[in-house]
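Only one protein chain is missing; all other protein chains are in place.
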Amino acid sequence: MPRGSALAAGLPASQLSTHETPEALVAVPGYGGGPPPPSIPQPPVSNARMGMLMLIGAETMFFAGLIGAYVVFRFGSPVWPSGHLYLPVGITWVNTGFLLFSCYTMWKAMRCIKADQQQPFVRWLAITVLLGSIFLGVQGFEWVQLVHDGLTISAGMYGATFYTLIGCHGLHVLAAVLWLGIVLLQARRGKFSQQRAIGVEICSMYWYYVGAVWVVLFPLVYLN
Amino acid sequence: MSEAGAAAAHDAHAEHHELGFIRTYIFSTDHKMIGRQFMFASILMLIVGGLLAMMMRWELAWPETAVPFTSWISEPFMYPADEDSTVGAVEGLSEFVDPFPGANFAKSLGSVGGAHMDPAFYNSVFTMHATIMIFFVVMPFMVGGFGNFLIPLMIGAGDMAFPILNMLSFWTAVPATIMIVYSFFVEGGAAAGGWTMYATLSADPTLSGVDTGADLWVISLLILGVSSLMGAINYITTVVNMRAPGMTWFRMPLVIWSLFVTAILLLLALPVLTAALGMLLFDRTMGTSFFMPGGGGEPILWQHLFWFFGHPEVYILVLPAMGVTSDILSTFSRKPIFGYKAMAFSMIALAFLSWIVWGHHMFVSGMNPVLGTAFMLTTMVIAVPSAIKTFNWLGTLWGGNIRFTSPMLFALGFVSNFVIGGLSGIYMASTPVDIFIHDTYFIVAHFHYVVAGIIFGMFAALYYWFPKIFGRMMNETLGKVHFALTYIFFNCAFFPMHFLGVAGHMRRIYNPLQYEFLHDIQWWNVFITMSAFCLGLSQLIFFVNFIWSLIAGKKADKNPWEANTLEWTAPSPPGHGNFETTPTVYRGPYEYSSPLVKEDWLPQDRKLGPEVVTASQ
Partner (left out) sequence: MMQWLPEDVSPYGGSIDALFYFIYYITAAAFILVTALMIIFLYQYRRDDSRRAVYTHGHTGLELVWTIIPALVFIGLGLASKSIWEEVKLNVPETDVEIRVTGKQFNWEVLYPGPDKEFETDDDYQVDNDIHVPVGKPVRVFLGSKDVIHSLFMPNLRFKQDMLPGRQIEAWFQANKAGTYEVPCAELCGFGHSGMKGTLYVDTPEDYAAWYDKRWPPAETNGGDASAAETTEEVLAGGAVMDAETMPEPEAEPAATEEEAESAMEGAADSAAQEATE
């Protein structure tokens, strides 16, 4: 129906709501023989991706709270020992390398499944799981050493913030490794394909996120 | 709706197989059943929280006398009453109690299974009253219950985006609820540091004398945080991705807007609380000292983290009630909501501003006075969107054709209480005035008008959507009586608290008569307590109505209120998959008294042909 008809129907334009402007009426099917309702196209961000993005948002607020507390203590103290004094910074540099490289292998795996290359996909996934496990192993070893040397969570603010921040990140890596392990098992059974890669994709989003958090935490806690 | 969503709704319909009892009523993935589960759980907790309030009120009106019906509570919490310890036995108390009507009644009641309350237990009681009412009543009822029930129905979706996550969200909340109730029964009793759990009192068990109970409190809220996180992810995804064809952002009902904004706040605010709770738990159990100055910690950091979460939390609580009120006012005024976009944007503004006002809880905490000024100014700004909402509600009433149904009455009650709560907030926002009224009953009055006022929004929602939720109508007469009594006694109970606060009555004290300067106003405490008891008793009418209507209420039509929004086009109660066919939305949600049609309502999904327009000429 042309715009004029609504006005012809005796309705002053001002009386038509902003929610039902004459233009809108024209677009409405059945009202004036217009086209069928424009079905909303596939949402730009799928449910699963969006859910993961929101989880990441929430996690960011969680780490922001912890980091905020760390910053308060770190910069509120007149003296704060450098990370080099207590922490095995050298090994952790290497470990950081492992974690960042695992993000790269994860990305490679995603590339492969998008290209429907099952064999390299599974291989890259396996390497990612391996790297993640190495990261956790090194961290665990580091912690044992630190506790042995007397840096426990209750030994002053330094230990408390260290174990809380790095521990929370470690738990996230652990969760991510376990999840990725499940994805790896599914991948070996051929559950994923070019079209059906969402399960890997959201897992990879989380993996990148965990790596990104480390990129923030490592300089903050170890290098200062 | 997305194709995927449409397909899901279709599948659900096509399947038609009967689910077993457990899948239908217990581990259900149907958003409507999960919503009902949340509602029932929170109504049960409402009773617990309400009874705690009654114990508190008794103690305040007739301090250190026997509290009736409490002798079953064991020794460290309640002590057996001896003969002469009923009301009036405490020296100097009679003169305050006696002149007041009901004193004799109270005296005789104190001897019925009465026991004395321990001051430490009183602290547990108000701590748990607040915790339960905030986290286990208002949040699960409005966000968990109505959020779940309404979001898919009102945007024309078959279910939530993640039904299993939705089920998990409820079943994660259950252990949290059990844990918080169980904390009363562990040695040392329940948490007693106030719901704000200020460190250092909360961070070291030896300071409050509560050990396991407070640990359970922390763990319970940590678990509840996970539950809320799952809910929030679900709500946001559903609203963004699952809207029916034609349901544009600005055709969404305001209650969906409010729940959407609430979900965003939940998503971003609760993790901060989680971080703070984690540190508190470490302080309590692992020997860290994040909040203990002895080990280099900072007690005020807890307050910053807590209120950074806590102020958005206030809007998490109140926004859904605002949304519900907007919908109900429009429906029963038979008139479009006044200034739809202003309403939606003011909610968004509230959500944004709620992140930068937390310091107004801390004006006398020892925070830098210059920061105090900054937080005062942001707080003054956040009052503006609330004012806009109030005036727009008035604008909605103007020129309406108002039907005084029980949901409408409760919605009006919410507006009226919100006005008082909002205006009393201005006193605290002003830093110099806050010096005096901070931590007094003025604050207690203020947040009860806002947060306890939400109960009007809850009742409005329940009376309004009851036919859709349970397929039966609630009794209107009982509903109106329930409203009248609730409204009167609510105001009698909470308004005089302003007077107490102005006189300097501190909050969280269990015996006001320990202070000479409070003696003259003690009779207000008696008055408040009597009103609170009447408020509590008035709710019996609701429970009778609720249960009776569930069993034998009049069967409800699809659209008993002649409302526009999509949920009223589904059967009452809607089956699995909600809609027989996916609705298409042609207009905004509030097209009441539209000149286009003869009736005074025009559903969102109704297709209008040219002949309708002709007829309306």
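Chains here go by letter, A and B, matching the order in which they are written, and residues are numbered from 1 within each.
Throughout what follows, a contact is a pair of C-beta atoms (placed from the backbone, for glycine too) under 8 Å apart; a residue touches a chain by one contact, two chains touch by 3 or more.
Remember, it's a predicted structure, so these values are computed and weren't measured experimentally.
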{"item": "Contacting the left-out chain in the complete assembly, out of B:L377, B:C534 or B:L550", "value": "B:L377"}
{"item": "Per the touch definition above, residue among B:T24, B:Q514 or B:T581 touching the missing chain", "value": "B:Q514"}
{"item": "Option touching the unshown chain, where B:L19, B:I73, B:L201 or B:C534 are the choices", "value": "B:L201"}
{"item": "Option from B:S28, B:S42, B:S406 or B:T440 whose C-beta touches the chain left out", "value": "B:T440"}
{"item": "For subunit B, residues in touch with the removed chain", "value": "118-120, 122-123, 192-194, 198-201, 204, 206-209, 287, 289, 292-300, 333-340, 342, 364-366, 369, 372-373, 376-377, 380-381, 383-384, 387-388, 390-392, 394-395, 397-404, 412, 415-416, 419-420, 423-424, 426-427, 429-433, 435-436, 438-440, 498-499, 502-504, 506, 508-511, 514-517, 521, 590, 592-595, 600"}
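Heads up, the rule we're going with is that only the chains that are shown with their structure count from here on.
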{"item": "Inter-chain centre distance, subunit A versus subunit B - centres from mean C-alpha coordinates, in Å", "value": "32"}
{"item": "Residue ranges of subunit A touching subunit B (in the complex, touch as defined)", "value": "1, 5-6, 9-11, 15, 17-20, 24-25, 28-32, 37-40, 42-43, 45-47, 50-51, 54-55, 57-66, 68-69, 72-73, 76-77, 153-154, 156-157, 159-160, 164, 168"}
{"item": "Of subunit B, residues touching subunit A in the complex", "value": "1-4, 161-162, 165, 229, 232-234, 236-237, 240-243, 245-246, 250-251, 267-272, 274-276, 278-279, 282, 286-290, 295-298, 301, 305, 308, 336, 340-341, 584, 586-588, 590-591, 594-596, 607-610, 613-614, 616-617"}
